[in-house]
Every structure is written in structure tokens, then in C-alpha cells.
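Of the protein chains in this complex, all but one are displayed in their positions.
Moving on, here comes subunit A:
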Amino acid sequence: MYEGVVQDLIDELGRLPGVGPKSAQRIAFHILQADPTDVRRLAHALTEVKEKVRFCAVCGNVAQSEQCRVCQDPRRDLAVICVVEEPKDVVAIERTREFRGRYHVLGGAISPIEGVGPDDLRIRELLARLADGTVTELILATDPNLEGEATATYLARMVKPMGLKVTRLASGLPVGGDLEYADEVTLGRAFEGRRLLDV
């Protein structure tokens, strides 16, 4: 046990995800030895992020104003919405530079065993966005795991009566891997989603 503020800092750092007591101690002593300007910058960043960052009123992505950068961009295609689980999925898709539509962040996936049901996600907000008829295609980009698939199935059934084009991101073999190591489910999906080679 250290005295006073040093122990307080170690305790607070130890509450962060993935940081154990030893790591917390190491980070605390790094901060103690660091340049005061660097420490002030870190403290400023921590307080700023809590004060300024909020969730976009339209899509639920992290934003610094009422709407996020993507929702404010007039060049974005209003007819296509890509549904993702978390804000970090938006960043992953944006890195591809392939998608020019807008997003909808659900805030998780349906997982009854964890006590998360459809009413705990931003599904009602999604249905409200689809109601005005501007959107013609809904891309379901939930994680390719069981909870993500169940959420996509549920959403597809909910929006079916609206007559939208509902698509799901392709899943199958990762580029650069060996076929012999692919599991049955992944390989099965790759067969389902095979495409014509136009040569």
C-alpha cells in the first residue's frame, strides 16, 4: 500500500478494463516520473472527452455536437443505412472508404443470456428513421457471431413489411488464409456466397 494520492491513482487506474493491480502501479509510477506538461495534457483529454463527447441524435455514433460528422456530411447517400453494433464498427467501415451511406449504431446485440433484448437496443429509433420512406436499402453489418446473426435476423423480420432492400455483409474465408483451416460454418457460408468469375 502506498500513501494517499499515489494509492488513489493506482486504485483508479486499476478500475480500467484490462488493467490489473501491477499494471496500475506501473502506469501510476510512469505518470509520477513523466513531464508535468504531458500529464496535464492527459488530464485535459480525459475531462474534455467526458464534457464534449455525446451520442449523435440521429445515428447514435459518438459526436462532438448534436449530430456526428457522418450525419452532417451532405455528400452522404441518404437512401442507404448501414446498421452496426458499436461506434468502433463505424470507424472500421469508414477505413474501407467503400461505403458512402449513413450509419445506425444499435449499441450492442441481442443476447438473452446477458439480459439484453430488442428493447435495450436502438431499434425503435431505427424504425423511426425508416418510416419516412427516404431509405431504400438497409445493410446489416452486425458482428458475424451468433448474437450478431440473431440481431440481423430479428431486424430483417421487423423491416420486411416496409418493403426495403435488406442486405447482410458477406461472410466467408478471410483473405490470406489456408482453406484447410476453415471451419465448417465459415466454409459453408463461403459456398453460399460464392460469386461468378467474370473473366
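Note that in this section a contact is a pair of C-beta atoms (placed from the backbone, for glycine too) under 8 Å apart; a residue touches a chain by one contact, two chains touch by 3 or more; residues count from 1.
The rule we apply is simple: contacts and distances are computed from a predicted model.
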| item | value |
| --- | --- |
| Hidden subunit of the complex - UniProt protein name among "DNA repair protein RecO", "Phosphoribosylformylglycinamidine synthase subunit PurQ", "Potassium-transporting ATPase ATP-binding subunit" or "Electron transfer flavoprotein subunit alpha/FixB family protein" | "DNA repair protein RecO" |
| Sole contact to the chain not displayed, among A:4, A:18, A:74 or A:133 | A:18 |
| Contacts of subunit A with the absent chain, listed as residue ranges | 18, 110-115, 117-118, 144-146, 149-150, 153-154, 157, 174, 176-177, 181-186, 188 |
